[in-house]
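To keep things clear, I will list the structure first and then write my remarks on it.
Excluded from the complex is one protein chain; the other protein chains are retained at their positions.
Then we have chain A:
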Amino acid sequence: MRSFLLALRTSRRCYSAAHKAIKLAQQQDLEQDILAWESLLAPEETAARDAVRAWVDARFAPRITEAHRRGAFPRDLIPELAELGVFGASLQGYGCAGMSSVAYGLVMQELERGDSALRSLCSVQGSLVMHAIHAFGSPEQRERWLPALAQGKLIGCFALTESSAGSDPAAMAATARRDGDAYMLEGEKAWITNAPIADLAVVFAKVADEDGRVRAFVVERGPGLEVHSVEGKLSLRASPTGNILLAAARGALLPGSGGLKSALQCLTQAREGIAWGVTGAAMDCFEAALDYGAHRQVFGRPLASRQLFQERLATMAQSIVTSQLMSLHFGRLKDQGRLTPVQVSLHKRHNVAAARRVASDARAMLGANGIIDTNKVMRHLMNLESVYTYEGTDDVHALAVGRALTGISAFS
């Protein structure tokens, strides 16, 4: 019956033909046997993970190759993502799911198992835009924007980075000047995920009237806000990325915001999701490599029987398990309100570098087939190059940890 069901049920829960794995007789499952961590997770956490995994497998995975090739996100899937409750899933109220950090992390993992562009869109929408409005907005502003953002009726982007101010956001040049009830914003923002499809932007700018103090504003699409798509990306191709020009753009101040730390608070939230997320990409690459080894014949035997291949698989498995357990530990700390920014830096740096290595190894293990986009691994590898750099580069996080360990800042 089980094999019959697998064969017959071509609807939502079956993998596409490209995903059908050939299993070796005595093979152990990475999650089930090696990680064996179901007992560490609460029922709603595994339920959330499984719900998102099922949706990604059935609805997103069949679309990603084409989306990646064309450099266009399948926007018709946004209402389904919203229905699933992915946007702002860790927030309380306003129609949001109010999930634990671990549940939210598992959701990010499953999204990124699909593609980093999918997880990036959701990270920006939830952890950056909705989090900023939730934390710093007035009650009216929260009512006005959060339910619509949760329902995917509005898409948001987070405009902090500028072309000359990335790792050093304090060097930003965008300004805001008081004009009656609102503010007029001037400047440019670069590398902004979601900008080309966004209805509103959370913009960070230096307020002239406050001695250049950085504050957050919501600028809705309209006069004064111009977006240009970033062309020629070889990474996160399915993620819409844009540069923003602000010329006398009207913005509403988020009153609770004050200083760069407001932006950093949002980024810390997003970084946690990213650290979980990349392990999803790593797991997808691992499974692709394992499956390839099972059916690729080399010198008369499966590639999976070769020593070097097995050694690489073992290293990948170790890397994934380490990343998962780090994520679980820090996720639980976060829910206790005890997670520090230094821990987040260590977490993000470790997991992204680990996933990038797994993807790179998987690419090599698939041989020539590893350069073909339908075989997934190189797409993940290309994406992880961006994730290595954004939300705090690997180097910057190293310095953040180094500063904490030594008490000496190597930044300036």
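Definition applied: a contact is a pair of C-beta atoms (placed from the backbone, for glycine too) under 8 Å apart; a residue touches a chain by one contact, two chains touch by 3 or more; residues count from 1.
Rule of thumb we're sticking to: contacts and distances are computed from a predicted model.
Peer 1: What is the missing chain called in its UniProt entry, if the choices are "Electron transfer flavoprotein subunit beta", "KIF-binding protein", "Sodium/hydrogen exchanger" or "NUBP iron-sulfur cluster assembly factor 2, cytosolic"?
Peer 2: Its UniProt record gives the name "Electron transfer flavoprotein subunit beta".
Peer 1: From the list A:Gly95, A:Pro169, A:Gly224 or A:Pro302, pick the residue that touches the absent chain.
Peer 2: Result: among the candidates, A:Gly95 touches the missing chain.
Peer 1: Even though one chain is hidden, which residues of chain A still touch it in the full complex?
Peer 2: 1-2, 5-6, 8-9, 11-13, 23, 27, 29, 32-33, 36, 38, 43-44, 46-48, 50-52, 54-55, 83-86, 89, 95-99, 103, 107
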